[in-house]
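One structure, pasted below without further comment.
All protein chains of the complex are present and in place, except for one that has been dropped.
The block that comes next holds chain A.
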Amino acid sequence: MALQDLCNFQDVFLDSVTTECSSVHFGKKTGCDFMQGSPFSNSSSLFNFYIPVAECLDESPIQYGQISNTQSSSTLLSHDSVLPSFSLPMNPPPASPEPVPLPFPISHGTTTLAFLFQGGVLAAADTRSSCAGQVACPASLKIRPVHSHMVSTTSGTSADCALWVRILSRELRLYQLRHGRRLSISGAAKLLSHMLHPFKGTKLCVAAILCGWDGGEGDGRHDNGGTKTDLGGCTETTKKIAKSLDTSLQKTQSSSPTLGGQQHLTREKIRFSGPSLFYVCSDGTRLQGALFSVGSGSPYAYSILDQDVKWELTLDEATSIARQAVYRATHWDAYSGNHVDIFHISSKGWTRRSREDLKEEYYREKERRERGMRRDVT
């Protein structure tokens, strides 16, 4: 459930102010609601934002739009696309006894990486899932698309990553339907981080890099036309947006945080558009950056990436660097291996390069070395 749904429960604040939008229910778009982008257009609305955010950290995850088991049988039979009886596990109470010792190990270990460059974002990962010293799956998918303009590289426990990325896609889709535009990568990272927070201290292990393109084609935004993106770099687009904003609006934005009944742009800060990269971890970390590598093979990948990654890379150069980094990591790290997956995200969306078997690369390199040695000898 998006944070706004939690906000709606705070009836005590809505009652005090009467604007036309305060009576709008979620899911129903009236003209004014659409323009506003939010039902809160009153002076106490800022107050509203703080409380739900704090609440969601304490509330049981059941409140995050997950339907509890008791309701599922009666209410959601018609809607199988929602996960009917999937309720997030309850927050383990602080004074709980030790968690049940598991008789089996859960899968871990990987190499994933992502970086920004002039052509967008490149994400790469190996495909080995290991479990207690055995390879549980040699062809697992560690880079999962979240929506048309975002993918998530996942590391940690496979089940946790798979399910949480799925939950994130669902929440982002709901946000898109309610607000008519996609949530930014930064917002998505924050949402994921807040959803994972109740599980801090438990055995849940998710370390994801959210890679995406904010704005881009197909984002149904009704703000100024200044968000047309080109691959010329982030700074240009931000300048474009800044130029086309009303000066009065800018003043409002910078001076007071209150949201009056103004144009829709008031709420939206200077909208960033372009590639973006966030690292989110189940221990609470949320970092923005230009280059990340996660997993047991990440030190090896970092060494290759630090040498060669620059903003000015072409797509082919970037692909080859990413491939090389994963290859080297799979060579040295026992828990990484098999194939390499590469995804590229641009303003048009994500594209996937076909999976490549690194065994072939190893033999090619061996041959190159031998040829090199033979040349030296002769």
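Here are a few things to note about the model shown:
Simple rule for what comes next: a residue touches a chain if its C-beta (ideal position, glycine included) is under 8 Å from a C-beta of that chain, and two chains touch if they have at least 3 such contacts; residues count from 1.
One rule holds for everything that comes next: contacts and distances are computed from a predicted model.
Missing chain, UniProt protein name: "Proteasome subunit beta", from among "Phosphatidylinositol glycan anchor biosynthesis class U protein-like", "ATP synthase subunit a", "Proteasome subunit beta" or "Aldehyde dehydrogenase". Residue A:Ser158 is the one among A:Thr110, A:Ser158 or A:Ser293 that touches the chain missing from this view. Although one chain is not displayed, chain A still touches it through residues 73, 77-78, 80, 83-89, 92, 99-104, 106-107, 129, 131, 134, 136-137, 139-141, 157-163, 202-204.
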